[in-house]
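Missing here: one protein chain of the complex. Every other protein chain is in place.
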Amino acid sequence: MGFVRISADSDPNENIFQDAECEISDHPVDIEYIRRNIPCQWACPAITNVPKYIGAVSRNEHDESYTINQNANLFPGVLGRICSRPCETACRHGEIDLGDPVAICHLKRVASDYKQSVLSPLTKNVPLTDKSIGIVGAGPAGLAAAHSLNLLGHRITIYEAFPESGGMLVYGIPKFRLPREIAHREIYNIQNGGIDVRHGVEVGKDIMIDELLKHHDALILAAGCYRARELSVPGESKTHVYNGLEFMIDLNNGKPVNVGQKVLVIGGGFTAMDCARSAIRLGASEVSICIRNVEEDLTVTREEILETKREGLKLISLVSAIEIEGNDKITGVRFIRNKFGGIRGERGRRITPIEGSEFVVPADTVIVAIGQVPKALLAEPTEFADIQFDKLTGESFIDGLFAAGDYVTGSSTVIEAIGHGRHVADHVDAFLMRHKRQQRVVTCKPTGNTQRDRSWDFIDRHHMPMISTNERIHSSDSEVETGFTMNMGIEESKRCYLCNLKYEIYVPECIYCRWCIDVCPRDCIELAESFKVAGNSGTHKINTTVKWNEVSAIIINNDRCIRCGECFRVCPTQCIHVIDVNLMDKTLVKELSE
Amino acid sequence: MIQAADDIVIKICGSAGDGSISAVEILNRAAALMGYHIMNFDAYPAEIRGFGKSVGHTRISRSVLLTTGKYTDCLVALDDVHAITELSTMSKRGVLIYDSKPPQYHQEDQAVAGFIEPGMIGYGIPLRELSTIAVRSSRSRNIVALGVLAALLHLQAEYFETAIRKRFSAKPETVIDNNINAFRLGFDYTLQNVNKYDELDFQHHVYSSNRDSIIMSGNEAAARACLDADLRLYAGYPITPATRIMEILAKELPLKGGFVVQTEDEISAAGHVVGAGFAGARSLTATSGPGICLMSEMINLAVMAEIPSVFIDSQRGGPSTGLPTKTEQSDFNIAAFGGSGDSPRPVLAPTSVPECYLLTRIAFDLAECYQTPVIILMDFFLSNRFEDIDLNQLNSNVFGRFTPQTAPLKDQPYLRFEVTDTGISPRAIPGMENMFHTVTGLEHDERGFPNYGKANHLKMTAKRHKKMETLVRDWQETGTFGPEGQLDVGFISWGSSVGAVMEAISLLNDQNIHSGGFFPRLLSPLQTSHLEVFSRRCKRIIVVEMNYTGQYANYLQVAISKRMERFTRVDAEPISSEDIVNWIIKDES
Partner (left out) sequence: MTQKHFVIIGNGAAGNRAADVLREGDSHAKITIISDEFFHFYYRHRLKDFIVGNIDETSLTVRSSEYYHDKHIRLRLGQQVIKIDLNSQLLYLKHMELVRYTHLLLCTGGKPRMPEIHYRYREHFTSMITLDDAKHMKQQLPAVKRMIVVGGDLISVQITKRLLNAGIEVVFLVDRDAFWPLTFSDVIEKDFNRALRRAGAKIISDDAIVNIEKLGHMAYQVRTRSGENLECNLVGGFFGLVPQVDFLVGSGLDIDRGILVDEHLKTHFDNVYAAGDCAQVYNPQLSNYWVSIGWGNAVKLGEIAAHNMLGSPDTAIRPPINVLDYEGIEVKTEWWQEVS
């Protein structure tokens, strides 16, 4: 398709798209470049522009940073605390020999903690339409979809069964990880943009799907996963056996829960961790998390595992529960030892019990937290019962009926739900407007400086300050993580390589002095004999040489480049150009001229 | 060598341009400031730019040094591929310092760390990264490595800082600061992060630093001698390893009113030198084997015409252009006998850097006193090795005093080539009043006129040889070394090999093999009486030199009846004391 240049008066990114020096492309090669070179942004399900917002933090522009986040993921304050951080796993700073990934998540919280202006909803991109959309569920996915569609000018009504908005954010996450006021503030800020939320309305009971379909031009089901998966072992129905989600909802609703002294949590996800840590705060003296595999397989972050252990929790690995023992009162759980079969990460690997390896671990309370599944909303009327939704687009075979978030993808993380909600919203918009109005584009703009100092590469990752384990037990709702100080935030943000900057040697101006190679931090600048770009995939191959007379160009390999800027500074002919490359969503108001 | 904690051989190995040589230079300076003795002999490729290997090699000790040491105690690898080839010279408990943060992964066996032998100790230091932190470039790896060395070997840092300041004194302040930063970073990093596991240790010791010493190479010493001897003309054609002499004189000599001429070839250079000598000005040229071949004809002329002139031959591997950057002692024959006819001339051979100075200085006196060309045989090893020199050493006069004989004013006609008891004729310089004379390459009579008569040729040939006998009589240095009395093993050696032999002698004496040496600085004419006395004291006589046939041994063999054994090497490296000792011990047992 090539370059797109369309004016849109109310586009928040307008100044970028209007810039004459800025080139805009939606070519697959350019998109592929982003995938390989800005790994954090690509890893984020909501495509948050990580380098941009970290750059803003380093300049002390917390408001700007917050807005970049808000645009992509709605809840910077919330996600800055509880995000699963797929970006950090992808971060280039975490590559072997380069140290630890940047504390991307904590920096999001810095933006939220230190922003000056009052929280306000984002302004609409486009004129109002006459379309009305219903959304079932005011959880992360529902709110994300509502937010996107609201900005696109549609009228939104959300139906929420609980008395408060937020879904899992409010009911599934313990307060010591996410203080309620933070969640409420950001959730209501979204709703204040002009979204109508009706609380206490349970779809399928108070109102039926087919009715909603009649009321609205489109309907999105984003009801989440609220049915706990069962262990299916004898004794599961005993009184002191909880399921993890109920346990959390009860606690968050302020119901008194007694867990006794010895608690076994079965399961290894975020909910299991939250249950275990809550149990400690409820006064249990011995809490163990029992998992069928090993510590390495846990989805929670290494930091969280360490914190959990610091609070005194223990891990029992390679076990499966086969029976909960006891009569009225639980006495313990009978486990069987597991073994692995096959090679990790390969197909056909199994976890199987070892015959004759049963043993009993004593317990007063058992919390089963092995995942959740969606509650069926479509049972009535019955012709809807077996509708399948497309996991990617959320579409169904019924015009105007969509589903988003955990409800369609199965239980996932908050950021995935937000990403999915936004993604489905684009499809809903395209469905309603009969053409695609949101487009993902790459912008390239030359910039005259590196925005970094080489010494910043040697700063160590900052650790999140936390309250002591004693305090945690004494006031169980106090937030454990106290957040970076503003200074720590600035220092940590300097660590970001700013992978959105692309370094290029302009060959006609290069004099082959090789000074850049003298200063480069690793094998990121190569003497190339030849260079080949393979098709649309954007992959390239450099044939390197060590013989001076075979060098046709000196090339910066952006896959290896850590954007330290040393080559740029040392270059005597200034033939190294720095280009700011960004992935953006662009709203197209008019149809594209063919 | 027997490894002592404070006698350490250090090598810094890198690619050309990595700065290994200049790092060693700073190390030497710092060590000398602390009162240590150093001996430094670098090896670098014949090509100036490119990817060739460059090794700075120095030995630091509290006692006076005679060799640079055969085994490396501590190797710093600035370039893995080159350093791997240096590992074969490591001592058994040697220390390797390697870069643990190169820009990319090495395949196995391309990283020097993979070759560490059991018993050796390897410290991985992120040299490149530290350099980047200090000066934002990997180019200061060499200085960072110096910091690591200083911290590891327990040498005091402030002396290095002084040395860095001196080394870069001509550069802007920022360059000095950067280098001091790089040094400090390497030093501090090592103190904080490296546990010491080796035994190399200078124990932070500083010896009397009021020693009036200076670090000099053989070439520098020779050039300085020229300046001090009031040289008027240097004419030469550059050739490794003698070029440095010309470089220094080109800079310094004009300041003292002298002249430096770069001629079109060596024949012309020698012509200039002989011409200046004829005109009464002190003159010299320095060359290597290929050059001395071309100069032979002019040297002959100077012998025949009895013109004072000095020739330095810094030998390198031959024949022909041979091995330009390797050392050898194979020009003795051409120095002593090159040319046509019976052509006697003194040949001197310094054995150390101070002697390069002393013998060059005295060569001018000899030339004028005996009215003859004088040849000084240095070699690559002597020319390019650096030693710390006590300035007092340069004032000594162990060889004797040689004053030129000038012609007295007489009534009779002046005889330029008058036959005397000593063979030395009164010398006058062209233009002196009443001293008219003729000078020619043809055989001549006492006045200098060509004369082909039988009796005249016999008389004049004898006269020219008589001067050499006089020289031997006047020469005071006996050349003997080591204990008195009977010797199990007597060594004869010359030039740059002497240090290794001296070291071997003391090692052998430690093992109760009674040994001593005869090390003539005046190679030719032969000091026959000293040689005879020495040979009578020895059970075995071994001649040690760096050439294939034993050129000097051949020359000596005619003078004494005892059979001489030859220890000869042409493996392009200086002879080591260990090699000699092992050879002897194998024979003796």
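Observations on the structure shown:
The first chain written gets the first letter, and so on, giving A and B; residue counts start at 1 in each chain.
In the analysis below, a residue touches a chain if its C-beta (ideal position, glycine included) is under 8 Å from a C-beta of that chain, and two chains touch if they have at least 3 such contacts.
None of the values given here were measured: they were computed from a predicted structure.
In the whole complex the chain that is left out makes contact with A, B. Taking the complete complex into account, A:G342 is the one of A:G342, A:G410 or A:P446 that touches the chain left out.
Checked against the hidden chain, the listed residues B:G17, B:G52 or B:G124 yield one contact partner: B:G124.
Checked against the full complex, the candidates B:H106, B:R401, B:R473 or B:R536 give a single residue touching the omitted chain, namely B:H106. Within the entire complex, the positions of subunit B that touch the omitted partner chain are 92, 98-102, 104-108, 110-111, 113-114, 116-119, 121-124, 195, 197.
Panel shows subunit A; residues 96-97, 294-296, 306, 309-310, 312, 314-318, 337, 339-340, 342-345, 354, 356-359, 468-470 of it touch the chain omitted from the view.
Keep in mind that, in the parts below, only the chains that are shown with their structure count from here on.
With each centre defined as the average position of its C-alpha atoms, the distance from subunit A to subunit B rounds to 72 Å.
Subunit B meets subunit A in the complex at residues 51, 101, 103-104, 129, 132-133, 136-139. Taken in their complex, subunit A has these residues touching subunit B: 97, 454-455, 458, 518-524, 546, 566, 569-570.
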